[in-house]
Every structure is written in C-alpha cells, then in structure tokens.
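Below is one structure, written out as structure tokens, with a few remarks after it.
For this view, one protein chain was removed and the others were kept in their places.
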Amino acid sequence: MSGATPIELMTIAGSRLLRDGRVVFAGVGAPLEASVLAKRLHAPSLTIVLEGGSIGPRMLPGRLPVSTNEMRAAHDAFMLTSINDLFLYGQRGHYDYGFIGAGQLDQYGNVNTSYIGDPDAPKVRLPGSGGANDIVSSCCEVMIMTRHEPRRFVERVDFITSPGYLNGPESRRSAGLVRNRPVAVVTDMALLGFDEKTGRLRLDALQPGVTEEQVHANTGFELLVSEAIGELPPPTDQELAELRWLRDGNRIDTPQTREVTSAP
Amino acid sequence: MSGATPIELMTIAGSRLLRDGRVVFAGVGAPLEASVLAKRLHAPSLTIVLEGGSIGPRMLPGRLPVSTNEMRAAHDAFMLTSINDLFLYGQRGHYDYGFIGAGQLDQYGNVNTSYIGDPDAPKVRLPGSGGANDIVSSCCEVMIMTRHEPRRFVERVDFITSPGYLNGPESRRSAGLVRNRPVAVVTDMALLGFDEKTGRLRLDALQPGVTEEQVHANTGFELLVSEAIGELPPPTDQELAELRWLRDGNRIDTPQTREVTSAP
Amino acid sequence: MKDAADKRMTLSEAAQLVQSGDTVVGGGCCYSRTPWAMLLELVRAERRGLTLARNLMCYESELFLASETASKLVSSWVGIGLRWGIPKVFREYVERDPSIYEEWSHLSFGMRLMAGSMGMPFLPTASLLGSDLLDRLPAEHIRCPFTDQLLVAVPALVPDVALIHVQTADARGNAQIEGPAYMDVECARAANTVIVTAEEIVPSEAIVRTADRTVIPGFVVDAVVEVPFGSYPHECHGRYEADFDHFDGYTEMVTREGVAGVQAYLEETVTAPGSFAAFLDTVGASRLLEQRRRARELVAA
Partner (left out) sequence: MKDAADKRMTLSEAAQLVQSGDTVVGGGCCYSRTPWAMLLELVRAERRGLTLARNLMCYESELFLASETASKLVSSWVGIGLRWGIPKVFREYVERDPSIYEEWSHLSFGMRLMAGSMGMPFLPTASLLGSDLLDRLPAEHIRCPFTDQLLVAVPALVPDVALIHVQTADARGNAQIEGPAYMDVECARAANTVIVTAEEIVPSEAIVRTADRTVIPGFVVDAVVEVPFGSYPHECHGRYEADFDHFDGYTEMVTREGVAGVQAYLEETVTAPGSFAAFLDTVGASRLLEQRRRARELVAA
C-alpha cells in the first residue's frame, strides 16, 4: 500500500472519531468520506445523514456524491425525506455529530464560508453556509475537517458564517447557542480540541511524521498546546484500501460494486 | 319520494351553499353529508377535506364515516396526509369554506362544544373543539349547521369553543381574527346570515313550510330579520334520493355501490 | 437504547420503558391506528398517574381514568364516533373534576407536538384566538416581530414517551405508515422515548427499497414490537376496519353499569386473557378476518 496523502491522513483520522450506533450529519467531501469509511470499518451501525434529505445512505464505491442532495447521496438510504425535516431532527437534538468542512477558521472555531475580505466589498465570494450554520447550531458535537494551511487558520475570520465559540464560551452562551458545542478540528497535520475555559483551539495530537513546529508554522494564530501532545496512529492498510476503493471504485459501475457491508 | 325530514331539509339547504371548484373543510355528520351531496349533484369538482388528513375523498354510499379520521373518510381520496398538514393548508388560506356543527350557538355565531354550565363545575361535558376552533379561525368562509332548537340558540354561549363575532366585528378583529369570517348558519328551519355592522345573526330565508314566528319561537335571543325574507326551494326528488342513498347505501357492500361520479 | 441495532422486544418489556407519572402521547386519531395493544399493556403493567395526551381520544380515555392508569388527559376532543357519542365515564370524571382534562383545539395541540418535534420551545398559530379555551390554557398571546400580527404561542409538548402503531417497521425502528399519518411523526420526533408497535416487522431491505415512505427513522426509536392487529378493536388503515359491533357491546355495558362496566371490560380484555395475543384469541380468527375483508373493500382502487 503506497503512503497516505495528507487528505487521506485527515479523512482517516476523522473517521476514527465517529463511534458506532451514533448519528452523524456530514457535509459533502471529506466529512462524508470519513463517515462512510467509519461505517465500513468500525461503526457499521453509524447513521449518516445528508443535507438533501437522505438518512442512512450507503455509498456506491466510485460513485460518491458530488453534492449532498443527489441520487448518489440517496443510494440505499433507509429514509428519504424533506430538507426541513432532516434539519429539524438536528434542531431537536437527534444528531450526535455534525461534521463540516471550512474555508476559513479562527482560534475560536468560527468558520467562514461566505466572504473573503469586507462583506460589503468582498475580495472573494465563497459558496455560502448551506447547512453548515445549521449544523453547528444544532448537532450535539460539532467537528470540523480542513487542510492545515495558514490562509485557512486565521486569527479572526472575515465573516462568521458558522459560529464556533465566538469570543469564548460565555459569548457563545449569551448568543443563545446553549445546547451543543464544537469539540474537534481534524486536519492533515493534527487533531485539535477546544480549551474548555477559553474556547480556544488546542493542539491535542499530531498526524504521523508531523512536528509541533510545523503545525504552529501553518497556523495563523497562537495555538494552545495540550499538556501531553499525542501522536495519531498511522492509517492501517485496511483503512487506506477501503478509502481508495470508496473514492475510485471500479471503472465499470456494476451491481457487484455495490456496498453490502452493514444493515441500515 | 316521501317528504323530507327536518335533518334532510337542513342538509340539502347546506349542500346548495357550496360552489363547484372550491375546497370545503367539513365536520363529520351533517356538514360532511351536505358536502358529499353537493359534490354528487352540482359541484363535481368540490374538494372535501376532513380533519383526519383526507383530501378529496368520495364516500361509499351506506358507509359514511362515523369519525373523520377513519378508512371510510379516506375512501378514494387523492391525498392522505398528516393532521397538521391538513390544518395548515387551512391556516394558509387554502380552504374556501369551513363547515361545522354546533352544540350551542349564540347571536354572534359563537359556538360552544365544550361545557354546558360553569366550566369549573360543568353541568355537562361536551366532546370538545376537535378541529372546530381551528376551522373557524382559518377557513375563508365559515358556515355552521345545526338543528334549530331554543336550547341550542342561546343569548350567550356558556363557553366560546369556536369564536364567531364574539361581541361584534370589532371585537373579532381585535382578538386577532382578521383573515376570515362567519357567513351563514343553516338549520332545519331557516338560513341565517350575519349582519355586517353588528355581527349578529339575521334571518335570511325560511325552510319550506316554516313561518317566521316558528323561527323566533325556537331562537333563544332576538334574531335580526332581513328586509326581504326569502323561502328556500324545497328539496328536489333527486336531492332527496341521492341523500338517502348516501346515508343508507345498499345492504350488501359490494364494489358496485362504489361512487364513480366525478374525478377528484 | 436508541443506538441498538435490534430493538425488538415484547409488549411487557416495552412497558418497562414507561414510568408511573410519565406524560405519554398516543399516536393515531380517535379509533384509527390507535396503539391499543401498548396502551392496554400499560394498564396490565399497573402504571399509575400518567398524563395521557392524544389529539382525539376514544374510550381509552375512560379505560385509563377508571383504572387509575392516568390521572390527567390532554386532548382536543373525546368521543367514540357519531354513533356512540362521548364516553360516559370520561364525562362523569370530568364533570366531577374538570381539572383532570386539558382541552386544546386540534391544530393547537398539533402545533405543541410540532414545536417539540422541531426542538423549539413554542410555535405560533392563529387558532385559539378569541376563544375561551385560550383563557384556561398555558398558551400566550404573541405578536409577530415583523408584522405585529396578533397570534397565539403554544408551548412545546415533549412527552416522556410516545406510543406509535404502524403497519411496518424494521428491527431498528425505521417505520412506514400507510394512509393518513395523523400526528404520529410529530409524536415520535418530540418524545424522549419512543415505542413502536407494528403490524409486521420487515427486513431492512424492504425499508430501503421504499425509503421515501419511511416517516420515522430508527434513531428516534427505543423499542419495536410486532403486534398483528395491534390496534384492534380500533382500525388500522388498509389492514382492518374498526369493530363497530365491539364498540356497541362496550358502550352498552358502560351505559348500563358505568365505571363498573369499564372495569369489567378491562377484566375481560386485559386481566383475564393475560396478554394481547390471548385477547385476540377470545375475539376469534373469523371475526378478525372479517374486519380485514371490510378494510380491503375500502382501499382497493
């Protein structure tokens, strides 16, 4: 098995955070891939929910969805419902994990997917919230997955599309966000947690082969550091093989490529 | 055809108020029978909606529903949905008519189906609002059908389950009931309308063979009188025959008894 | 419990999920798709002092009062149907002490469950405005922050337990409903504990094949019990009609004997048979099959 790419490291580390029997509301791309991988390996009873109304889908390897609302995202789901229904299960507290990506992220876990620069005269218009704002406002434990780059890890996001701890736990509480919390940021370099007292990001563990200095060099703010920094176990051959099969599938889509691992 | 009973007079007069192509939210019993009759005779495109979630049902003669939520009430419907959905179409303004019965009714069209006597020490507990309160709060035009008896037509209801004009149009407006209005009360003796200025009940037309004096004698309050009291045309043989077939059907329920009149 | 892959259990095991004093909401509507087997299981298990909430109630209202299973009822309407009127013993209890019965309108009751199912503490509605119901209820006037329109805010109903009877579910609790959904979905989403009884437990593959018909996802469900004829003597859409003769017999007995009649009925249908399956045996297969035949006449297109 050839060595893991940074994205593979990140996706596999993300997948390991998901416990069996739980419900994860996953964004399309790496969070969804991490969730599907977890379901195939150690969490067969994990329920994946996707923004478009798909509950419990199992993916066809090689035909992962390009958007969360399409037929590939509905494949072998056990419930296909409306978008509002799907989100309202979250607002009711039924989703254990919310798992999203981030364009720009700051030391309090605030996420920007709307504007780079001044929103009234933006340098770059990004795709927007979609369900990300709703996910961080409602899913019990919020996790974020993103490449670890200085342009992404900024001191203060230009625009808070999806609130993390805002300026700290008290500001989050007084904004009315009292029912859930951000818990982790997974990157290709590290696993970060949040300091309970300040709500600031904290380096908890390093990806294999990455140094603490490299993490700091790629973080645009002063990152808190855990008392004992761990090291994430390297991807196993099985994890890598499964992830690659998921992404690439077979060239020819036939019923044999269909996933049959676990019950919904 | 033998002569019409008082209930038949009332039901047939009610059925004539319903125009083709409209939507009527009907209570079970006489309002529903009037609606089904209208649909079979002069209003084939009338859509009947019933509290239990049934939209556009056609009834099996001889098997009219005993409650609005049961299979007989769903027979040949074109949509079966949830109760909230069904009511919310009304709150959105999609129902032209709301058609209910009344235990007790006063000069402002306020309806009581909750308590006779003091609600804290009631003489009689009635079945309650069900959807009646919601129907009068949301359907565009509200019609009430009830036997014309002094114990029903009282000066002031003991309890307002379903508001009419309360104490007059201004009190209705200031209570927030600004989007619809009560328009008619149909009885076995007369057709009553509402005086626009005072919101009080007004005798508009008499059932065949009934005198104005008889109506007053059976009304427990001072009933306004239209400048020109009309007389309702007597039931036609066809109306009576259809209504009786609807209620009695054939003894043996076979597919042949199925209504096939109109498209949904 | 909710993350178990197989939630199948017996009625009596499911009854263990309900504590005396709980607020229990029942699915269905009046005598349709009532979770009858599970309701009677709570009587059998001698739960006490429940608050029973149901959008329209049938004579389970007086079964629960007379057996002391419930000390309070919440609904918008209590009756058996046109032919039988209001349950006589229910009426006696409420006339004696009106505080045991909380009356909403149908939609305002539904909006309370919808609020609960949305994770919101309240919802606005145009119902109840101007009525005397409003004065006696824990609901409040509210004005729209945009239009200043006067409305009623109803508080969320978040029941401890929801009892839902459906046509089909899988072992994990993914449930599908045929015919009107009534308020079952809102009940299941709002409640903290959900017990699903089903006419049939089907393989998950059958659920997946018809995923757009699934209305309750397994992750809200705590228990799944296969109970054929689980609504009998009430109806289950497409499967069997309500047994009106049974209603006749019941109401005659209660008209004659009052609360003692209710207790005799519970003795006959709950205590003496000892289980719901044994109660169905006392009804007899041919009578049940006749109810099935009558249902087919109504749904066959």
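Chains here go by letter, A, B and C, matching the order in which they are written, and residues are numbered from 1 within each.
Basically, contacts are C-beta pairs under 8 Å (C-beta built on N, C-alpha and C of every residue); 3 or more make two chains touch, one makes a residue touch a chain.
What you see is a predicted model, and the numbers here were worked out from it, not measured in a lab.
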Q | Among shown chains, those touching the left-out chain | A | A, B, C
Q) Pick from B:R22, B:R156 or B:R173: which residue touches the chain that isn't shown? A) B:R22
Q) Considering the whole complex, which of C:E140, C:E252, C:E267 or C:D281 touches the chain not shown? A) C:E140
Q | Contact partner of the left-out chain, one of A:R16, A:K39 or A:H75 | A | A:H75
Q) From the list A:S137, A:T187 or A:N218, which touches the chain that is not on show? A) A:S137
(Q) In the complete complex, the non-displayed chain touches which residues of subunit A? (A) 28-29, 51-54, 60, 63, 66-67, 69-72, 74-76, 80-84, 87-88, 91, 114-115, 119-134, 137-138, 159-163, 166, 171-172, 175-179, 253, 255
Q.
Residue by residue, what part of subunit B touches the chain that was omitted?
A. 20-23, 44-45, 47, 55-56, 74, 76-81, 88-94, 138, 263-264
(Q) Could you pull out which residues of subunit C are in touch with the chain that's been left out? (A) 119-126, 138, 140, 142, 144-147, 149, 151, 153, 155, 177-181, 205, 208-209, 212-213, 301
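Just so it is clear, only the chains that are shown with their structure count from here on.
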**Q.** Remotest chain, subunit C as reference, centres from CA atoms
**A.** A
Q. What whole-Å value do you get for the distance between subunit A and subunit C if each is reduced to the mean of its CA atoms?
A. 39
Q: Just give me the whole-number Å value for how far the CA centre of subunit B lies from that of subunit C.
A: 28
Q.
Please tell me the distance, in whole Å, between the geometric centres of subunit A and subunit B computed from their C-alpha atoms.
A. 56
Q: List, in ascending order, every residue of subunit C touching at least 2 other chains.
A: none
Q: Quick one: which residues in subunit A touch 2 or more of the other chains?
A: none
